[in-house]
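Below is one structure, written out as structure tokens; the observations come after it.
As you look at this complex, bear in mind that one protein chain is not there, while each of the others sits in place.
Letters are used for the chains, namely A and B, taken in the order the chains are written, and counting of residues starts over at 1 for each.
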Amino acid sequence: MGSLVVFLVAFPTLTGGLLLGVRNGNARNAIVVLAGLVIVAASIVTAATYGNGAAVFFDLPGGLSLGQALLAVQIAIAAFVVVVGIRYRRVFAPVLVLGQLAISVYLEVSGKLPEPEAGRLFWFDQLTMIMVLIVGIVGTLICVNSLGYMRGFHRSSPMIKGRRTVFFALLFVFLGSMFGLVVSNYLPLMEVFWEITTLCSFLLIGYTRTDETVGYAFDALNLNMIGGLGFSGAIYLLAGQPNGLDLARITAGPASAAVMPAIALLCVAGLTKAAQMPFSRWLLGAMYAPSPTSALLHSSTMVKAGVFLLLRLSPAIAGSNLGTLVAFNGMLTFLFVSFVAVTEQNTKKVLAYSTIGSLGLIVGCAGLGTPELIWVGVMIIIFHALAKGLLFLVVGTIQNRFYTKDMENFDALLSRLPRVAVLALVGVSGMFTAPFGVVVAKWTAIRAFLGMPGAEGAVLLVIMAFGSSLTIFYWGKLLIKVLAMRPVSDYERTIERRVSRFEWFSEALLALGVVIATLGLGVLSERVVGPYALTTFPSASQSFLHVDPVVLLTMLVALLFLPVMAFWAGRHERYEMTDFYAAGRPVAAGGMVGMALGGSRKVSLRNYYLEGVVDGRLAFRSGTAVCACLLVTLVAVGVVGR
Amino acid sequence: MSFFSKSPWILHYDASSCNGCDIEVLACLTPLYDVERFGVVNTGNPKHADILLITGSVNERNVEIIENLYRQMPEPKVVVAVGACACSGGIFARAYNIQGGIDRVLPVDVYVPGCAARPESIIDGVVKGIGALEQKRKKSA
Partner (left out) sequence: MNPIAYAALFVLLAPLFGGLLAGIDRIASARMQSRVGPPLLQPFYDLGKLLQKDARQVNPIVEPLLLGHAGFMAATGAMLLGGTDLIFVAFVFALASLFLVLAAGSVNSPYSFAGAERELIVMLASEPFFILMLAAVCKVTGASSYQGVLGSTVMVAPQLPAVLLAFAFVATIKLRKSPFDISTSHHAHQELVSGLTSDMSGRLLAYVQVAHWYESAILAALLVLFFNWSVPLGLGVFAIVYAAEVLVDNSTSRAKWQLVLRSTWVVTLLLVGGNVLALFLLK
């Protein structure tokens, strides 16, 4: 097992290093595809080796000394951030990273940093297995997609200097460090990987090096470094505790008062990485990065690291005030960003808000910590990674074809890009119309809230009900745009042919993944996610594991209905077609309608964004403010230790 | 069994009428005459309608609209021309912009004379239109 894990971490990292030297496009394509295959295979083999049994703990093969290696990496990271900070004249990030480094140096030099207990460097259980598979499979598919996407991206933006060697290298380094993050049990080890992912995110967001994106990249860096500092602070506090740096041990049950403050700081780290309010800002800025970055880092994998940590912490915080506060932070984030999403016109931003919302739900589940809610959280992770990853990739493909992110320009997708539209429909169905993953999760969450005592349950129910309705609204708008059909010119029909093989392949596979996950929901629930939930929170009742066959059937039908209908409709035009009603006026080609006093105008349809009723900016700001207060309380409560 | 006689839906269009006939058409919907008793509904939408009730002599601007409305109505459909103007152009027949009656533009099935046509005549005309609808349906069935 140890060697497999080392391979998972090392191989992508080394591939990344290799890619730095490869300038030839074809060679790069080949290396990426081959390396991707290896990574997928390795992920599957690792998962199979683990075999879904009890949790496994192990060391590096050969037992290398870790402390100094970790410190070396941290120094490198700090140096890099300082250099970059100087270059772009930003102070905040260097200060934070130096603070982090100071803590690490102090601990190492003063000898206060305990070595990991023998055989407990790494931790592998069902959750790890799920994360490994997600990172390996979804991550690889996104890398493959980038091969096609980046070609189109640079073609449409010739003023941006291409640094694709760096881009792809970063993607692979990132995959390596994600693997490292999810298997770590020794907190300082996890922290290093955590920091590397932050750095990768920073570099990838700032890929185009325009002033704007540099600003956003630093936003991401700053906010994530706050979390990183919290992580370091937690390590500092835990260094003095027995078994303090063994994640599995400190989260085995409710946290003791001694450990609480550190756990609170770790929660903060998780919240920043998962872009929860008040830290959501960085994820929105990250939308200016190329779409595969958005898919990989900011929906399928990196932000999952944040909720992954929170899920790990769940047994430690469940039932305590800290846990409840964390849960409310998550749920309120969900509510507020759903409000904002309704007013947003930029499709990628809508997807970003939706991501933050889904992560908020997971955070809510982690904070409350019951077997059902853990089940919900893990299910959301799985389905969200697949469906949202797919959606970002599809939006990227569309963007490259239409040169726009404005949802108003995505209309009649079914007519203009029929096959892409089918894939988009699978993605959206996966997120929402199918009472699928996310909705099944919401349903179970509601059930769990029903079981909670006191006012909390009521408030959470209300938040869930309103938030959920808001998601229907913005997904509905997107769906309408995708499904609209109108006559298309011959030229328009040719646009879809320019979608690259890499994009088709990766997006189709992800769509297939969504379908398979739905089909296998019962198996997934009873064999993998359920046992994980029950080991974390033992419970007598196991009814939530079993998925009612009626439910499963409905979900499958609902999932497949739209894409299948869309596919069929795109091919059959056997009805008596007629114009749409335009107050009796005939509709000329191109949607032009004659006006009453002469002349003609094109019919232009625009979504409602609820102006006048919902103010998006106000919603975002108030959410940030409310959650900031909540966060302060959270830390205070943690520090006080109850 | 044909349901058209039980549920004839009307699209009412004013093709440059003086509104006299239109008011009479609307009067049919009022409690005094209440055509809803017969299942008649005044839909404003060609796609929902069976009977196109047109008043007014047609002018140039109207032609394409009338044709479009007629085209959008699904089969089977009938046209009922209400009032003297719709039948032949009425007193406006010689005006420069008037086409002179609906039958210059559409195939009319029922002509309802009068200026303004009385509600009783209109209802009578609609009933005849329903008969024409039934015949068309039988032909196409």
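Here, contacts are C-beta pairs under 8 Å (C-beta built on N, C-alpha and C of every residue); 3 or more make two chains touch, one makes a residue touch a chain.
Not measured: the values here are computed from a predicted model.
Contacts of the undisplayed chain with visible chains (whole complex): A, B.
Among A:F7, A:F402, A:W504 or A:Y581, the one in contact with the hidden chain is A:Y581. Listed residues A:A27, A:A72, A:A588 or A:V603: the one in touch with the omitted chain is A:V603. Touch with the chain omitted from the figure is made, among A:L60, A:I160, A:A248 or A:M485, by A:M485. Shown as candidates are A:P315, A:G427, A:G591 or A:G638; the residue that touches the absent chain is A:G591. In the full complex, chain B touches the omitted chain through residues 1-4, 6-7, 9, 30-31, 34, 36-39, 41-45, 47-48, 50, 72-76, 137. Mapped onto chain A, contacts with the missing chain fall at residues 412, 414, 433, 435, 439, 442-443, 446-447, 449-450, 452-459, 461-462, 464-466, 468-470, 472-473, 476-477, 479-480, 483-486, 548, 550-551, 554, 558, 561-562, 565-566, 568-569, 572-583, 591, 603, 605, 607-608, 610, 612-613.
In this section, only the chains that are shown with their structure count from here on.
Chain A and chain B have centres, each the mean of its CA atoms, that are 60 Å apart. If you check the complex, the residues on chain B that touch chain A are 13, 45-47, 64-65, 67-69, 71-72. Contact residues on chain A toward chain B in their complex (touch as defined above): 578-579, 581, 584-586, 594.
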